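A single structure is presented below for examination.
All protein chains but one are shown at their positions in the complex.
Should a chain be cited, it is by its letter among A and B, assigned in written order, with residues numbered from 1 in that chain.
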Amino acid sequence: MDKLLYGVAYYDEYMPYERLEKDVQMMKEAGINVVRIAESTWSTVEPQDGVFDFTHIDRMLAAMQKGGIKVIVGTPTYAIPTWMARKHPEILAITPSGQNQYGPRQNMDITNTDFRMYAERVIRKIMEHVKDNPAVIGYQVDNETKSYGTSGPNVQALFVKYMQAKYKTLDNINHIFGLDYWSNRINAWEDFPSMNNTINGSLSSEFAKFQRQVVTQYLGWQAAIVREYKRPDQFITQNFDLDWRGSSFGIQPDVDHFAAAKVMDIAGIDIYHPSQDKLTGAEISFGGDLTRSMKGGKNYLTIETEAQGFAQWTPYPGQLRLQAFSHLASGANMVGYWPWHSIHNSAETYWKGLLSHDFEPNPVYNEAKTIGKDFDRLSPKLINLKKKNDVAILFSNEALTGFKAFGFGWGVRTGYNEVLRQLYDGLYHMNVGCDFVDPTSLNIENYKLLVVPVLYAAPDSLLQRLNRYVKNGGHIIYTFKSGFSDENVKVRTTHQPGIINEALGIYYSQFTVPENVGLKGDDFNLKPEDKKLNTWMELITPTTAKVLAYYDHPVWGKYAAITENTYGKGLATYIGCVTTSAVTDKILADAVKKAGLWGTDQQLAFPLITKYGVNQAGKTVHYYFNYSDKEVNFIYPYGNGKELFSGASVSSNSAMQLEPWGMKIVEVN
Amino acid sequence: MDKLLYGVAYYDEYMPYERLEKDVQMMKEAGINVVRIAESTWSTVEPQDGVFDFTHIDRMLAAMQKGGIKVIVGTPTYAIPTWMARKHPEILAITPSGQNQYGPRQNMDITNTDFRMYAERVIRKIMEHVKDNPAVIGYQVDNETKSYGTSGPNVQALFVKYMQAKYKTLDNINHIFGLDYWSNRINAWEDFPSMNNTINGSLSSEFAKFQRQVVTQYLGWQAAIVREYKRPDQFITQNFDLDWRGSSFGIQPDVDHFAAAKVMDIAGIDIYHPSQDKLTGAEISFGGDLTRSMKGGKNYLTIETEAQGFAQWTPYPGQLRLQAFSHLASGANMVGYWPWHSIHNSAETYWKGLLSHDFEPNPVYNEAKTIGKDFDRLSPKLINLKKKNDVAILFSNEALTGFKAFGFGWGVRTGYNEVLRQLYDGLYHMNVGCDFVDPTSLNIENYKLLVVPVLYAAPDSLLQRLNRYVKNGGHIIYTFKSGFSDENVKVRTTHQPGIINEALGIYYSQFTVPENVGLKGDDFNLKPEDKKLNTWMELITPTTAKVLAYYDHPVWGKYAAITENTYGKGLATYIGCVTTSAVTDKILADAVKKAGLWGTDQQLAFPLITKYGVNQAGKTVHYYFNYSDKEVNFIYPYGNGKELFSGASVSSNSAMQLEPWGMKIVEVN
Partner (left out) sequence: MDKLLYGVAYYDEYMPYERLEKDVQMMKEAGINVVRIAESTWSTVEPQDGVFDFTHIDRMLAAMQKGGIKVIVGTPTYAIPTWMARKHPEILAITPSGQNQYGPRQNMDITNTDFRMYAERVIRKIMEHVKDNPAVIGYQVDNETKSYGTSGPNVQALFVKYMQAKYKTLDNINHIFGLDYWSNRINAWEDFPSMNNTINGSLSSEFAKFQRQVVTQYLGWQAAIVREYKRPDQFITQNFDLDWRGSSFGIQPDVDHFAAAKVMDIAGIDIYHPSQDKLTGAEISFGGDLTRSMKGGKNYLTIETEAQGFAQWTPYPGQLRLQAFSHLASGANMVGYWPWHSIHNSAETYWKGLLSHDFEPNPVYNEAKTIGKDFDRLSPKLINLKKKNDVAILFSNEALTGFKAFGFGWGVRTGYNEVLRQLYDGLYHMNVGCDFVDPTSLNIENYKLLVVPVLYAAPDSLLQRLNRYVKNGGHIIYTFKSGFSDENVKVRTTHQPGIINEALGIYYSQFTVPENVGLKGDDFNLKPEDKKLNTWMELITPTTAKVLAYYDHPVWGKYAAITENTYGKGLATYIGCVTTSAVTDKILADAVKKAGLWGTDQQLAFPLITKYGVNQAGKTVHYYFNYSDKEVNFIYPYGNGKELFSGASVSSNSAMQLEPWGMKIVEVN
C-alpha cells in the first residue's frame, strides 16, 4: 500500500434522492480517498433470479474514478434477496431457535448448496463486471461472516461426516466425549442426534469448532472465486468483527480469525467503541493488535469504525482525530467510516454516518476534513508502520468455547473475554505494546512475556510446549482454569492445573466461590476493597512455587491464591482467582519488570497513551495520545525529532503538552 | 340519554348457584340501573355449531325488565367456543410468536372468513332475539377489539393487496421504504415477504397502520349488522381500552380510536386505575378527555371501571364515590363496574367485582349504594355535561407506532405515552381542561394552545398546517423528535425538526444521550436535580428562536435545549430533550399564561382537582375533588350557587373544605 486510505462505506442504492456527484465532491473536500461499495446489495444487483443490473455499481465506479477516489468492492452475499427466500425457503437457516424468517441479514444457511450456487454466480458476474476498472483496488469477500448458528439436518449430517473423519469410531467418540453419561451413548452412526439440545459441553464445543471451520471454508471458497478474476494489484480482504458487548469487545467466538485470515491478502476489521467520556482507545488498540497479528504483524485495514454511530457516541470535538491516528499507531493503513451518510430507513437509521440525515456539513464532517488533510500530508511518514513487541497474549477459541460451555460451573456461562480484556487493558494502560498469538502460532517462542488467560481447553502438546517455553527462559502469566481440560474439553484426570503445574509448581483439586474473601500476605500495597475476590477461587497448594498472595478467609487461608515459580531459566505466574484489575495491574507490572521490559513509556500511564513503530524511512515514530478531557504534561524521553502535525523540532527530554483529547506524533531524527 | 347510568357487567352464565332474583334485588338497592350482558359468552349462546340457546339471555332480560334495570347487550364475539377451534383450527390466529392455542380470549384471526361467517350468524341470531325487548337500550359490538397480532399468510396477502392499492408500484415501495437496505428490495409482488420478521421499521409501522384499519373495518362490519336490527332508540357502542401498564395508561397503539368511533353512536371506554394512596384521578381524567374527544365532545360511557379490582386496588372509604363523580366531571353519562360479582373460577378470579365471592354486602357495595342514590337524585343536574376547552393535545397513532419502531434509536423502544402523559398530567395537575385531537381532526384550529408530544411521523401537509396554525396566532408546544420522519416513517432529508423548524426558528442535525447533563440559563427557578435530563437530547441551534434553556455540559453547553419562537401572530415552543415533569410543568404553566388561559382554577392545584361544565339547564357546574388523605381548604371563586350533595347555598368567595378523598359540586345560580 502506498498511501494511507481514508474511507467510507457508500451506498448509492440507499439514496433518497440523486446525490452521487454532490457526495463525491463532499468526500473529496473531506479527503476521503476510498469507498467501500456493494456489500449487502444483492437484491439490487440481481433483482430477480439470473437477472443482473449493475446500474448502481457502474454509476459509482464512474463517479469515483472521475473523482480520483479508489473503490473496494464487496461481494453482496451476506443478505439474500426476497426472491431467493421465496424460491428456496430452505436457504433460511434452521438454528436451535427454529427456522429463520426473512427480514434480517445473515439469516441464511451458508452450507446450503443452492445458496452456494447463487452466491458463486453473483460473485462471478460482479467480478467479470468490475475487475478491470482502474478505480477498484481490492475486494471484500462477504461481511462479518459467521455460521449464524446454522444447525439444521444438513449441517448435522455434515457434522457427523466431520466426526467420522476426525475420530473414526463411535467407541472413540463415546469415550472421548463421555457419552455414556445420562445415556447419551451413540452406538450406530445413524443414531447420531442433533447437537441442538445436547447437554454435553465437550460435544457442543466440538460442534462450535466445526462451525468455525465452516466459516473458514466458506470464506476460502469465496476468496478463491474472486482470485480467479482479480488483477495482481488488487487485494482480497474481509471485514472481521469482534465479540460484541454493545461495542467491539473481545475475541470473536464464531470465527477462527487466524485461520480465516490466511486466505486474505490483507486483514480487515471493524472496531466500534464507546465515545465521549467513555472513550479510552482500548478497543482501537485491542482490535488493532489482534488484526495486525492475524497475518503476523502485517499492516491491516480498519474497514469500519464509527463516525457518529449510536446517539451516545456522538464524538466530542477532537475525538474523531484522536481515534483516526490511534488506528494508525496500531498499524492500520486505512480508517473507514460506516457509513457515509445516515440512512433514512430500516434497522440502522440511528447508526449515524459521517453525514447526518440532512447531508449537510456538521461538526464531525468538518473534523474529518482535517484528518483527511493530515492523512494525505503525513501518509509517507505514517503508512506501513512496523511494530515489534516482546509481549504477547495467547488466546484460544477452543478455550473460549469450552469455557463458555462450562464457565465457572453451573450458572455462570461467560467471562473469557472479560478476563482477557482485564489483562489486555492492564498492558494498554501501562503502554506495553503487545501482539496476539493462538495455539497454531509458530512464533510464540519469540516473545519474552506471554499472558495466557483461561486456557481452559488445550491439548497436552500445547501445555508441554508452554512448559518448555518457560524452561527456556520465557515468562508466562496464567489465570485460573488454565489446563483444566484437554482439547476435547474433557476435564483432565490429573492434579490441576493439568501439565502446566510442572512449570507452575502448584496443584489443586478443589475450588470454590469466594464470599467475603480477599487476599493476604501479598506485597501489592493495595486497599482491602481492591483485594476483594469474586466469582471463583482455586484452593492451591504450592509445591515449589513462591506464594504471592494467600486467601484472606478463616477456612481457606492456608491455600495460595497467586503464585510464582522459577522453572528452568524462566518464570511462571499463576492467578488462581478472579481479582480486581488493581491486582492484575500489579502482577502485570511486576512481570513486565522481571522480563526486563520496563522502559520510559511505562513511566507514563493512561490516560496518556503512547505507541511507536518504525516507518518506511526506517525512522521511529512515537505517538502520544491524551485520552482525557484534562491537559497532560510529560517529558519527551527519546532522541531529537520532529513533531509531525506542527512540523516543530522536538529535543530530547523536552517538556510536551497535550490538549484535552489531543495528541502529538514525533518522528525521531 | 335522559338519565345517568350506573351499571355493572352481569354474567348469569358464571353463577355458581341460582342468584338472579337476589342479584337484581341487591342491584336495585345499590341504585344500579343498567347491566351489560352477553359479551364473551359465545359458548353458552351457541353451544354447538348452529345450535342456539338463549336461556341465560332470556332469564336476564326478563329479570332486569321486571326490576326496571336497563340492559346493554354485547355481541359475544371476542372469545370463540371450543367447537369452533376444533372444527376450524385455522381460526386461531397466527402471530409472530406462532399459532395461538385455544384457551384465552382474543385468540382468533378476525380476518378469517369462517370466523366472520360464524360471528355474523351469532350476531344476527342474538339481534333477532333481543331487539324488541324494551329493557334493551343499546348494544356493545365486540369488546376491547384489536387485531391481536394476527399476521398469518392470509393477513400478509391482504397486506400486499393494501400496499398495491396504496402505492401502486414496487419501485414506489422500494424507494419510499428504503428496501434496498440489507437487500430487502422486492422486485416482484409474489416475492413480498411476511412482515413478521421485517427489520424495516417504516414497513412495520405501515403494517401496524394496516392492522388498525383491519380493526376499524371489523368494528364497522359488526356495527352495520347490528344496525340492521336495532330500534331507533337503541345505541351502538364499543368498549375501547387504553394502552396498558398495569392499569390504563395511554393512547391505544392498536386501534385508531377516532376512526373506529365514527361507526358508534356513542363512545365507550374502560378505565382502570391505581387506587388507595396511588389514586390521583389522572387516568379517569385522561381516559375521559380522550373518549369525549372521540366523537367531538359528545358525552360518553365509562363502560368498565373497577369496583374492587386487583387486591391492591381495594378502595379506601370515600374513593369509590370520588371516582364515580370524577367520571361525570369529565363528561361521562355512565359509570359501569366490571363485574357485578367476583368470579369463582378462571383468569379473573382475583379481579374482584362490586360483590366479593361471598355475594354479601361489603364496604365497597355499601358505598356504591350512596353513589346510586346520588346519581339518581342528581341526574338532571349532572347528565349531559357540556365541556369546552381551549387546550388540546395532538396525538397520532402513526407517530406512536413509528416512534415505537425506532424510539430513541437502538435499544430504547418505548416512551410515546410516557411523554404524552407527562404533559397531560401537567395540565391535569394545574386544572387546565383539555381535549384530544388527531391528525384527521378538523377542529385543531379552534384551540388556543396545542400540545404536541413526539410527532415522530407526519406528512408534510400536517406540519405545514401546524405552521399555519401558529402563524395565525396559535401556540404550540412540541417535544423532541417531532417532525423527524414523514408519513412513511422515512427520516426527513432536511434539517430537523423537519418543516416545523420554520415556525420554531431552530435546527439540529445531531443528538446524543445525556450523561450528567442538566439545564442552564433558564428562568425555571428549579433545583439542579429537577433540571437533570435523561434519555435524549438534541443539539439545537436557534435561528430566530429565543433560548429558554441551554444544556449544562462542558461540551454541549453551546446548544439550546428548550426554545420559544414568535412566528406570525403565534408562538412555538420546542422541548429538545427529556426532562423531569418539574420542567414541563413550568413550560406548560408559562404557555397557559401566554395563551391567556390562566384563571382562578389554575390557582388551585393537585391534589385539589376542579372540573366544570354546563348542564342541561345551561348552568355551570363546578366539581371540586380532593385526591388526598388530608383535608383541603380553598376559596370558592365563582358566583353564588348550591352545593349539590348537601343542598347548601354557596356564596361567592366563601371558604370551602373538602374531607380526605372528599368532594363537592357547586351549581352556579
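Definition applied: a residue touches a chain if its C-beta (ideal position, glycine included) is under 8 Å from a C-beta of that chain, and two chains touch if they have at least 3 such contacts.
Predicted model only: the values in this text are computed from it and were never measured.
Undergrad: Touch as defined at the start, partner being the missing chain; which of B:T44, B:N200, B:T237 or B:T401 qualifies?
TA: The one listed residue touching the chain not shown is B:T44.
Undergrad: Of the residues A:K3, A:R86, A:K295 or A:K490, which one touches the chain left out of the display?
TA: Selected residue, touching the omitted chain: A:K490.
Undergrad: For the chain left off this view, which of B:Q312, B:N516, B:S652 or B:N669 is in contact with it?
TA: Considering all chains, including the one not shown, the answer is B:Q312.
Undergrad: On chain A, what residues meet the omitted chain?
TA: 175, 177-188, 190-194, 196-202, 406, 408-410, 485, 489-496, 509-513, 515, 536, 539, 554-555
Undergrad: Touching residues of chain B against the unshown chain: what are they?
TA: 11, 13-14, 16-17, 40-44, 47-48, 76, 79-83, 85-86, 100-105, 276-277, 308, 310-312, 314, 316-317, 342-352, 356-360, 362-364, 629
Basically, only the chains that are shown with their structure count from here on.
Undergrad: Could you grab the centroid distance between chain A and chain B? Build each centroid from C-alpha atoms only and quote it in angstrom.
TA: Computed from C-alpha means, the inter-chain centre distance equals 50 Å.
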